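Of the protein chains in this complex, all but one are displayed in their positions.
Let's look at subunit A:
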Amino acid sequence: MTVALEGRPGRARPTLVNHNLTTASGIGLGVSMIWFSLLVLIPLTAVLVTASSGGWAEFWRSITNEQTRAAIRLTVMAAASVTLVNIVAGTAIAWVLVRDRFPGKGLLELVIDIPFALPTIVAGLVLVSLYGNDSPLGLHLANTSGSVYLAFLFVTLPFVVRMVQPVLEELDMEVEEAAASLGAGRATIFRRVVLPSLAPAIAAGAALSFARAMGEYGSLVLLSGNLPFESEVTSVRILSAIENDNQAAAASIAAVLLVISLLVIVALDILQRRVARRG
C-alpha cells in the first residue's frame, strides 16, 4: 500500500517514454489490457500453440484433408456471399426504416432483432419446420448446402441494418439537398455523398456478419444434416475432430478460420477507407 502511495503523481515521474497518461487513464489502460489479454489474446495464442503442437506437417495434413477443405470452402463461400447480400439488403432495410414512414414500421423495427435475440438452436428448429422434409412451403432444403446459406442469412440479417441505421439517422439531409442543387441525380447523390458516410458502418456490419457466419453452428446443424462434402461446415468439422480426440486438428482448422476472418476484416477496412475518401 505504502509503495503505491509513494508512486502517486506530484513526484517527478521517470520519463522513459513520452506519454501523457494520467493515473486514472493509466489504470484504465492497464485494466483494459488485462481484460483483453485474458479473454482474447491468451485463448487465441493457445489455439495457435495447440495447432502447431504436431509440427508444420501435421498442421498441413489436418487442413488439407479433403473433407476439411470442402467444409472450409463451403463455409467461406457461404459466409462471403451472405455478407454481400447483407451489405445490399441490410443497407436497403436501414434506409427504409430511417427514411420512409409506413404502417407497421414499429413492428418491422422489432422483428429485425429477432435473429439476434433468438437462441440459435431455436432458429435451427424454425428453419427445419419451414424448409425441412415436411416443409409446408414445399421447399426441401434439408441436407443440402442451400440450408447453410439459408441459416447464415437468417442469423446475420440484423448486423448491417443495426450498424447503418444510426449513422443514417444522423446524416444531414441538407448535404443531399446541396448535392441536388449542384445538379446531382439521386443515384449520384447516393454514390458520392451518402455512401462515403455509410461505408464505415456498412464495413463494420459486414465484418460482424462474416465473422458470425464463419462460426455459426446452432442454427444450421439441424437442417443441414452435416453431410460431408455437401453441407458440413467448419464448426461441425471442429466438433467432430474434438469428438475423435484430435485436439490438434481442431485447433488447426480453428487457426485457419482465424486467419481468414482477420484477412476479411482487414480487407473490409481498407475497402471502407477507400470508399469513404472517394465520392
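As a convention for this text, a residue touches a chain if its C-beta (ideal position, glycine included) is under 8 Å from a C-beta of that chain, and two chains touch if they have at least 3 such contacts; residues count from 1.
We take it that contacts and distances are computed from a predicted model.
According to UniProt, the chain absent from the figure is "Sulfate ABC transporter ATP-binding protein", selected among "Sulfate ABC transporter ATP-binding protein", "Tryptophan synthase beta chain", "1,2-phenylacetyl-CoA epoxidase subunit B" or "Non-ribosomal peptide synthetase".
Considering A:A70, A:V96 or A:A180, the position touching the chain not shown turns out to be A:A180 (whole complex). Only one of A:S37, A:T188 or A:N244 touches the absent chain when the whole complex is considered: A:T188. The chain not displayed touches subunit A at residues 172, 174-175, 177-185, 188, 192-193, 196-197, 276-279.
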